[in-house]
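Right, I'll just put the structure down here and ask away after.
The block that comes next holds chain A.
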Amino acid sequence: MNVEVSRRHFIKLTGAGVAVTAVGAFGFADAEQALAQSIRPFKLAKLTETRNTCPYCSVGCGVIMYSQGDIKTGEKAEIKHIEGDPDHPTNKGTLCPKGAALLDFVRSETRTLHPLVREPGTNAWTQLTWDQALDRIARLMKDDRDANFIAKNKDGVTVNRWISTGMLAASATTNETAFMTYKAVRSAGMVVFDNQARV
Partner candidate 1 sequence: MTTFQPLDVVRRSASVTTSPAPNRDVEVAKLIDVSKCIGCKACQSACLEWNDLKEPVGVNVGVYDNPHDLTPNTWTLMRFTEWENPTSGNLEWLIRKDGCMHCEDPGCLKACPAPGAIVQYANGIVDFQKANCIGCGYCVKGCPFNIPRISQVDHKAYKCTLCSDRLALGQQPACAKACPTSAIMFGTKAEMVAQAEKNVSILKTRGFDKAGLYNPPGVGGTHVMYVLHHADQPQLYAGLANNPRISPIVEMWKGVSKYAGMAVMGLAALVGVAHYAIKGPNKVSDEDEAQAKRLAEGKS
Partner candidate 2 sequence: MTTQTNTGAPVTVRRYSGSARLNHWVMAISFVLLLLSGLSLFHPSLFVLSGLFGGGGTARWLHPWAGLVFAISFMGLFFRFFALNLPERTDIVWLAKLKHVLTGHDEYLPEVGKYNAGQKLVFWIQAILVPVMLITGLCLWAPGLAWMEQTLGFKASIDQQRLAALIHAMAAVLAILVWIVHVYAAIWVRGTIGAMTTGTVTGGWGWRHHRRWLREEVVAHGTTEHPRVTPGE
């Protein structure tokens, strides 16, 4: 029976002017002035909220992301804090040690930032543009497909199969990404195709 002001109420609180009632709620009734000076200012005030789902395990906990800036209005937005969504039926605002640290996943120092290529036999990455990267990959795919595509088997049955290039789908991409991936992969006749269900 955690004392948890409902999220909506909470939002009101973080709005302009600290609600005295809430302050009172935890025995700070006469303290606003002192708190203003002694207690760290509430860091979520004036940040933009976005609802999201934890990308780790399959519990699918609801999270609320607090960002500086609102991308819905086209602003540049940077996540400042991530916390459990109290309205979510499964996690009810709680998070595990991974979910509670999602912020540092988003801003991890080892995130990929630019398309890179490592040329055969070399020992370094070189940066390229998206167009360069995608065109080269498409070319490599087509050349391999044209060379190794199996249109018919020995009995003359149409099999339209491509097995010399494969794809591993992710485990945390959206269903929409998954379907897009499916379309792109299957339309090319690719069958060496799997996901992370087993590991």
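Going forward, a residue touches a chain if its C-beta (ideal position, glycine included) is under 8 Å from a C-beta of that chain, and two chains touch if they have at least 3 such contacts; residues count from 1.
Selection rule: all candidates are chains of the complex that A comes from, given by their letters.
Being a predicted model, the structure only gives us computed values, none of them experimental.
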In-complex contact of chain A, chosen from 1 or 2: 1
Residue ranges of chain A in contact with candidate 1 within the complex: 1-5, 9-10, 13-14, 18-19, 21-31, 33-35, 37-43, 81-84, 91, 93-101, 103-104
